[in-house]
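Missing here is one protein chain; the remaining ones are kept as they sit in the complex.
As written, the chains take the letters A and B, and residue 1 is the first residue of each chain.
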Amino acid sequence: MRSQNYGQQAVLVFETGEPVMETLKRWLAQHQINGGSFTAIGGLRQVTLKYFNTTTRSYEEREINEQLEVLHLTGNVGLLNGQPFVHAHITLGTREYQTYGGPFGDGVVPPVLELVLRRVGGTLTRRENAESGLTELYPEASRFA
Amino acid sequence: MRSQNYGQQAVLVFETGEPVMETLKRWLAQHQINGGSFTAIGGLRQVTLKYFNTTTRSYEEREINEQLEVLHLTGNVGLLNGQPFVHAHITLGTREYQTYGGPFGDGVVPPVLELVLRRVGGTLTRRENAESGLTELYPEASRFA
Partner (left out) sequence: MRSQNYGQQAVLVFETGEPVMETLKRWLAQHQINGGSFTAIGGLRQVTLKYFNTTTRSYEEREINEQLEVLHLTGNVGLLNGQPFVHAHITLGTREYQTYGGPFGDGVVPPVLELVLRRVGGTLTRRENAESGLTELYPEASRFA
């Protein structure tokens, strides 16, 4: 993965064979990113999509093994128990220009994925909510603002 | 709704039962946001989608009462006659990972919607264009740039 920091922003280019979520979380830990959001476009294979079932309060999963265009991957990054946490949703396109999508589990790149990250200058804390079954976002005040 | 300002950016977390557009416009008025753009992901029920019919020059509407993933909600905020105006488009995902979308009317959250807003540092003025039937965007020069 090639990456470059530009002040509040960073550009990450994932290469063939890299699992996006795992690679992104390692980068976030290395660069001590406590809060931000990102957008990515590119291509993926071996994608895991999730769907949050509000009745059972748990995620259902589906794996896809097909070459797909990432029309849009957007997410928020923060900390859960001091570790990087990523919440992202994806829209995928097929060779026939059909689309599907859902919450993003993970995916392996080929041929490439370009991601632009923007820090918020504060910590986006995540806390598990046993009642809803979700890991909810609590934006904390910046030390600078 | 929980929110936090981070300089040019803000993070808003909508909670169960909150209508997104109404809640967002009230927040924009309170924080005197004259221009910016946002991206949101999460889940919605009771969504109203719109479609601008370029022949009749008016919006058609459809209401959906189903638990849906918000794969992507993106919009621009500005002022129309001095009041907050939001123009947003949404892509939704079903439990079967199918997608649909259109211009966003409104939607009620459960379980949660996370929105990141970025101000532009100037006013994005909206003016009604009787000929096109649209409320068009006129970006005004910043006082700072």
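The criterion applied here is as follows: a residue touches a chain if its C-beta (ideal position, glycine included) is under 8 Å from a C-beta of that chain, and two chains touch if they have at least 3 such contacts.
From a predicted model like this one, the values you see are computed outputs, not experimental measurements.
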item	value
Contacts of chain B with the absent chain, listed as residue ranges	35, 37, 39, 49, 51-54, 60, 62, 72, 74-76, 87-91, 99-103, 118, 120-122, 124, 132, 134, 136-142, 144-145
Missing-chain contacts mapped onto chain A	2-7, 9, 11, 13, 39, 41, 43, 67, 69-72, 91, 93, 95, 97-99, 110-112, 114, 116, 118
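The rule we apply is simple: only the chains that are shown with their structure count from here on.
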item	value
Separation of mean Cα positions, chain B and chain A [Å, integer]	22
